[in-house]
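A single protein chain has been omitted; all remaining protein chains appear in their positions.
Right, chain A next:
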Amino acid sequence: MESILTINNLTKKFGYLTAVKDLSFTINKGNVYGILGPNGSGKSTTLGVVLNVVNKTQGDFHWFDGNTSTHDALKKVGAIIERPNFYPYMTAYQNLKLVCKIKGVDYSKIQEKLEIVGLDDRKDHKFRTYSLGMKQRLAIASALLNDPEILILDEPTNGLDPQGIHQIRQIIKDIASNGTTILLASHLLDEVEKVCSHVVVLRKGKKLYSGRVDEMISSHGFFELKSENQEELIKFLEGNSSFKSIKTEDNLITAFLNEPMDSSTFNRLLFDKGIVLSHLVQRKESLEEQFLQLTDNN
């Protein structure tokens, strides 16, 4: 697979504080990546280093095949970091024009990208009159100007109201469906779960996990069960080696699996034993539960 960004043993120290420690991962073309981590785990610092605004202490990184300088590579990258930063006294259109001049992009792109983020009707208003949601959307338009091969977004929904969050997510999904590689840093787990296919989990500057979202912890999921015949059901579950633990809450039984098993097999098995279920749900741990497990264990 074609790699877009490779990071090898990257370390960044701010004085005594180590913000990023020996971090390595690779971003491949076409996937949507999430960088997950609590506040202060080194997400923004890592992005700052690869975007040439923060100096690395050790290690190295390279864009694309490694033959392009970071300066040239950034012209093929679209990125917004933390808050949207524009000139408050310029209009949206003028701000984007400036970005076009920096990236060497034709001005005709401006209109197109403003339409994507729905700011076309406000393009001649000064940036300082914009709401946070509009500023964030303008930032996305600006990052898209050069039709980037990879779009880097750092906390894109931070501080937005529900409508704003929804709009931004919709835009991100649309962009992702066009095949653009996306790297999304966030501490909002459901955001990453909804949008990303791959994830890198950081804590205190160290990598805890990197890989597919659904393979984050080696779990086979669990069943949520209800039955009129509760005692017998529990007895059966305790006697079956496929289940590692059983939890009972009110009359809902949660049974965690040790090995893969699909719900119809399980249902038939129970029926043969004369246990009739009134409720059967097979689930996997949500990203939040997986994330908390991962960050607690390490």
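Going forward, contacts are C-beta pairs under 8 Å (C-beta built on N, C-alpha and C of every residue); 3 or more make two chains touch, one makes a residue touch a chain; residues count from 1.
Keep this in mind: contacts and distances are computed from a predicted model.
J.: Any idea which of "DsbE family thiol:disulfide interchange protein", "Alpha-ketoacid dehydrogenase subunit beta", "Cbb3-type cytochrome oxidase assembly protein CcoS" or "ABC-2 family transporter" UniProt assigns to the chain that's been left out?
T.: "ABC-2 family transporter"
J.: Touching the left-out chain: which of A:L5, A:V32, A:L74 or A:I168?
T.: Counting the whole complex, the residue in contact with the absent chain is A:L74.
J.: Taking the entire complex into account, which one of A:S24, A:Q94, A:S197 or A:S242 touches the absent chain?
T.: With A:S24, A:Q94, A:S197 or A:S242 as choices, the missing chain is touched by A:Q94.
J.: Using the document's definition of touch, tell me which of A:N39, A:N55 or A:N178 contacts the absent chain.
T.: Touching the chain that is not displayed is residue A:N55.
J.: Residue by residue, what part of chain A touches the chain that was omitted?
T.: Residues of chain A in touch with the missing chain: 14, 48, 51-55, 71, 74-75, 77, 79-81, 83, 85-90, 94, 97-99, 101-104, 142.
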